[in-house]
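Report on one structure; see the data block that follows.
Of the protein chains in this complex, all but one are displayed in their positions.
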Amino acid sequence: MTVLPYLAVSACLFGIGLYGLLSSRNFIKMLLSAEVIFNGGLLALLSLAAASGAPPTGGTIAILAIAIAAAEVGVAVSIAILMFMLKGDVDVYKLEKFKG
Amino acid sequence: MSERTIELYIGPQHPGSGHMRFDITLDGDIIVKAEPSIGYVHRSVEKIAETKTYIQIAPLVERPSLADTVNPNLGYILALEKLLGIEAPPRAQYLRTLAAEANRIHSHFYGIGILGIMLGSSTAFMWAFADREIMIELLQMLTGARITYSYVIPGGVRRDLPVGFKEAAEKALRYLERRLKDYEKLFFENPVTVARLKGVGVLKKEDAIALGIVGPNLRASGVHYDVRRIEPYAAYDDLDFEVVVKKEGDSYARLMARVEEIKQSMRIIRQVLEKIPDGPILHEKYYKMIPPKTRKQIEETGRLKFPAAFATLKPPKGEALSRVEGARGEFLYYVVSDGSPRPYRFRMVSPSFRNVWLFAHLLPGHRLADIPAIYGSIDYFPPCADR
Amino acid sequence: MFQANIVEGLIFTLAAALTIASAALVVSAKSLVYSAFFLALVGAGNAVFMAMLGFPVISLFQLSVYVGAAVTFILFSITMFRKPVRIEPTAGILALDAAVLATAGLLYAFQSVTGTPVSVGFKEISSLLIGKYRFALIIASLALVTTLIEAITLAMRGEMK
Partner (left out) sequence: MQVSEIISWLINLLFYKPEVFCPIFYPGLVTILALLIFIIWLERKIAAKVQLRYGPLYVTRKAGGILQLLADLLRYMFQEPIIPKTVDKIAFIAGPVLLFATAYVPAALLPATAEFTGLRSELSLLAVLALLTLAPIFDIIIGWGSNNKFSLIGSMREGYIVMSYEIPMFLSTLAIAMVYGSLNIVEIVEMQSRCWGILLNPIAAATFLLVALISTARFPFEIAEAETEIVMGPYTEYSGILYGLLMGASYVKFYVLSMLFALLFLGGWHPSITWLEKIHPAAPGLVVFIKALIIMVFGIFLRAVYPRFRVDQAIRVGWHLLFMLSMLSIAYSLAVIWLVG
């Protein structure tokens, strides 16, 4: 079995995540869609790594990516909490008022 | 209501609420507002009392506060005796003190047990509820009943000290002293208990006075106030005991105040058994009314037969006020007589009714998980407040 | 050999169906809690793919760290779960167009890739991590720990207010 089907799945994930990201105004929802995109990207990375000459390097990068992604979840959620505390809402269209 | 807060209704059917309800407003985990909503077990003692004869009221006033029954009974009888213008003989006074103190120990164990289960220590709960049985047994030996004794009657008490009571009491007290050390190891000095109670629900001295708090809760806030000392009744004037006062005013101080009071009560019981004078157990005015044959029987068994006069007790016109120090705090009675066999007006102020405001005062600012800790430490008893 | 291939194909098909369906549900579910839950499923399906691609370590890492992080998501979705999610219709169609285009483009780009997966043990990866990528590892773990602590303290402070 080649890696092509995996890449197809990753492309689908990317597309779905993109749709969610563009069509939502809720901060958390956007974040979740971005995470779907991240999953697609991760899968593409690993598939390509598996097909390339040096799989361990790809795997290492993937591990680091997952760790950073988990950290990013923490940061993004903190922002969401702050936003919720200050505005009682998580609508991104109101986010511009945070400027300055 | 803002977006951030939630309203939480705890009770009246909740494992931690007792027969009452709290309307709690929460912000995150912090209590913003707490309102105790009482009245779920109201049984209208005061109004019923106006339809009963004076001697029938004696068992009625015991009902609201089942862990602590001698003290409300005693308080009412004291008011009635003031109306009648009599005073019990010394031996009866000592016996009243004995029953009241044994009952106080029983009630404090009950409170400690409730605090234990509220904090999640089922062992403290089971132990305390089992050890309260010791005092119930002792009082059963004295009075013949387990919970509602109706031991104190106008002019005296119902029964004399039974044979072998002194030894039994000494044995029970020694057992409880031993047990208190076990409690100390398992519950009072348990790091988790201390962490849950220390610094939680601090009641300042001024606030305690301003709110009119009574009983161990008041004394745990540093106020030296005990009806037994300030307005001595029964035999308390002759007895040597300390009023337990704690400075901290937090939940832990309230718990430990009760523990210390148990020890003081033990001391009082020992003194009573030592000092108790010989003599009649009923005022001679009523004793004379009993037929001589029955009188002889009473002297043999030590068990009183009520004189017929009790059925139609008619105090002269007037009013009387009495207070006693119950286990949970001060009981206050106000009885107005219009010369008929029934009181014209009967007022009973129970300690839990005065302590219930503590919830609204202490809970805000604490976490949701502190509700049981504070509730248990106040030793609040809903029927006692609802009457 | 033939049998093994069939089993592999079957697992792949199942996992692909699960992952794509979950991804679709992430973006379409009405409630954020369900969205977050399905994100956990996407992560789990992705972990299956990784294992099949020959990266068992990364698969388990993904399962424990990433799917574990989904808990955080769900938790905070619950706290903010008051208002329904609105989707603007015009933006929705535009988004759909963009998504379809992106998918097609990616599929086209990936067409030329050939090759078959090989198995990678954790020893190789860990030696790489400790050796060549040591610095990145330290940075990543520090970032992970500090952000988690930060998230917690922020959340706790919010509660204490």
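Miscellaneous remarks
Labels A, B and C are assigned to the chains in the order they are written; within every chain, residues are numbered from 1.
As a working rule, a contact is a pair of C-beta atoms (placed from the backbone, for glycine too) under 8 Å apart; a residue touches a chain by one contact, two chains touch by 3 or more.
Treat the numbers as computed from the prediction; the structure is a model and nothing was measured.
Of the chains on view, those touched by the hidden chain across the whole complex are B, C. When the missing chain is restored to the complex, the residue among B:Leu8, B:Leu66, B:Met141 or B:Leu273 that touches it is B:Leu8.
Contact with the omitted chain, checked across B:Ile38, B:Leu60, B:Leu74 or B:Met118, is made by B:Met118. Among the residues B:Thr193, B:Ser322 or B:Ser352, only B:Thr193 touches the chain that is left out of the figure. Counting over the whole complex, subunit C has residues 31, 33-34, 37, 40, 44, 56-57, 60-61, 63-64, 67-68, 70-72, 74-75, 78-79, 81, 121-122, 145, 148-149, 151-152, 155-156 touching the chain that is not drawn. Seen from subunit B, the chain kept out of the figure touches residues 6, 8, 14-16, 29, 116-124, 126-127, 130, 186-187, 190, 192-193, 195-196, 367-372.
Note that in this section only the chains that are shown with their structure count from here on.
Distance between chain centres (mean CA atoms), subunit B to subunit C: 63 Å.
Centres computed as Cα averages put subunit A at a distance of 7 Å from subunit C. Under the contact definition stated at the top, the residues of subunit B that touch 2 or more other chains are 3. Subunit A has residues 85 in contact with two or more other chains. Within the complex formed with subunit A, the subunit C residues making contact are 5, 8-9, 12, 16, 19-20, 23-24, 26-27, 32, 35-36, 39, 42-43, 46, 49-50, 52-55, 57-58, 61-62, 65-66, 68-69, 72-73, 76-77, 79-80, 83, 85-88, 91-92, 94-96, 98-100, 102-103, 106-107, 110-111, 113-118, 120, 124-125, 128-129, 132-133, 136-137, 140-141, 143-144, 146-148, 150-151, 154-155, 158, 161.
Interface of subunit A with subunit C (complex): residues 1-26, 28-29, 31-33, 35-36, 39, 42-44, 46-48, 50-52, 55-57, 59-64, 66-75, 77-78, 80-82, 84-85, 89-90.
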